[in-house]
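Beneath this line is the structure, given in structure tokens, with notes to follow.
Right, subunit A next:
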Amino acid sequence: MWLSLIGIAALLLVLVVACGDDEEGEETPTGTPAAAETPTGDKTPTVAGPDEGITDTEIILGAHFALSGTMGAAYAPVLDGVRSYFKYVNAEEGGVCGREIVYKVEDDQYLPSGAVEAVAKLLERDHIFAMIAGLGTAAHAAVWDDLNEKGIPDLWIMSGAHMWAADPEAHPWSVAILPDYYVEGTIIGKYISENYAGKKVGFFGQNDEFGEDELAGLKNGLDPEKNEIVSEQTYEPTDVSVRSQVINLKNSGAEVVHGACIPPGCAQLIKESDRLGWHPQFFIGYVNADAMMFDYASPELMEGVITLQGNKMADWTDDPVIAEHHRIMDEYGNMPAGNFTVEGQLVGELTVEALRATCDNLTRQGLMDAVHTIFDDYQGDIGIPGILIDLSEDDHYGVEQMKLLIAGIDENGKGTWEYFGDIINFREQ
Partner candidate 1 sequence: MDELLQQVAAGLATGSIYGLLALALVLIYRSTTVINFAQGEMAMFTTFVAWTMLHWGTYWLVFILILLMAGGLGALIERVVIRPVEGAPTLNVIIVTLGLFAIFSNVATIVWGGQPQAFSHYPINDETVKLGAVVLSVHDLAIMLFAALIMIGLYVFFQYTPLGLAMRATAQNATASRLMGIRVGRMLTLGWALSASVGAVAGMFVAPIVLLQPPMMLAVLLYAFAAAVLGGLDSPFGAVVGGLIIGVTESLVGTYTPKEWLGPEMALTVTVFIIILVLVIRPTGIFGKRVLRRV
Partner candidate 2 sequence: MLAVRDVIAAYGPIVALHGISLEVQEGSIVTVLGANGAGKSSTLRAISGLLRPKEGAIEFEGRRIDRMSAEEIVALGISHVPEGRQLFSELTVLENLRLGAYSRFARAHGDGRRVHREDLSPLGRLRHDLFHAATGGIRDAAREIGQYRRRRRDFEAALNQVFEHFPILAERRKQMSGTLSGGEQQMLAIARGLMANPRLLLLDEPSMGLAPMVTQEIFRIIETINRTQGMTILLVEQNASLALDIAHRGYVLETGRIVLADTSENLQKDEAVRRSYLGY
């Protein structure tokens, strides 16, 4: 028995060694103790010390991200886009405010508990200044209260759930970047009622908050006089086949279908309906606005499918910004350029812009103030002209404007996404 105890003790000692870098952190002069190190940090939400995460040479930023686990690796390109852009800024623009950007990313395996651990590690060990692009709805939901209580800027949340920016007063430190799924559903609903009045609508959605928000939005956007939802089908992201759902959609007589699905699911939706010889008008969520879709389902099948996006497409290599993005990814990145890496660069650019505006007052509050002030109808390089980002104290939605995209085929038989119609403002929905 006592031997067992010593065994446990020895094991725990390994833990001691495992956190060797804690001391390194403590040895680095970090100025005044920060909120994370205040004993009663939970009782009174103290504003962070000005220097936490900022040294003479570095600005330390962090993120929790699903890097391993079953679903994780699919989103890695976003992260690689952010990271490559920061590397590029450090190497070619001399960093920000005379400091290098250090971007620390901790794996959360897409789990809430993993995110809690990851954030604790980032705050305490890496002494991050701000959270940039934390990924995943459930994972981020477990940590954002904590970040807000501690006063850590929680910028560009990588999830389109409705809640992030719904109440900026309750969560003043959290800023969303991805368009709201609910709003997306609304926009598509309105578009359907305007252009496909009288047609029956089918809904195909992932069985989680993504599908749920989109469906609620769709119902909100559809004009009940003009269109009726005849079938609501859900699928699990892990489903092997969605044919059963597609048959039900077809049999319901739907003529227009909105798919709240991620690329593999959407590709199946489109392929299966083709097999059934059924070709309704498809709308799919903006996560699918990527050239990869033409690989997943052929350009011929994709033709006419409508989605939304606000960024320049990764295959517009004639555009100087995208050409530059390809160069950045080639030189600093580990992954090929795609729309996910473009999104990553957008996040990187916004971060750098905000930090530049904060140089005189490099504090967390200062960063938030900058975020609230400089992004006033801001036109970024990445967004297509007219797509403006607007943030303020009481508006924490990042990208709120998008344009419709329709899939077409170019003269080489390759699939392309073409923007059409007016810019749609999410805020007005």
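Just so we're on the same page, a residue touches a chain if its C-beta (ideal position, glycine included) is under 8 Å from a C-beta of that chain, and two chains touch if they have at least 3 such contacts; residues count from 1.
As a selection rule, all candidates are chains of the complex that A comes from, given by their letters.
The model shown is predicted, which means the values in this text are computed figures rather than measured ones.
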For subunit A, as assembled in this complex, the candidate in touch from 1 or 2: 1
In the complex with candidate 1, residue positions of subunit A that touch it: 68, 70-77, 207, 232-236, 238-241, 243-245, 247-248, 251, 263-264, 267-268, 275-277, 292, 295-296, 335, 338
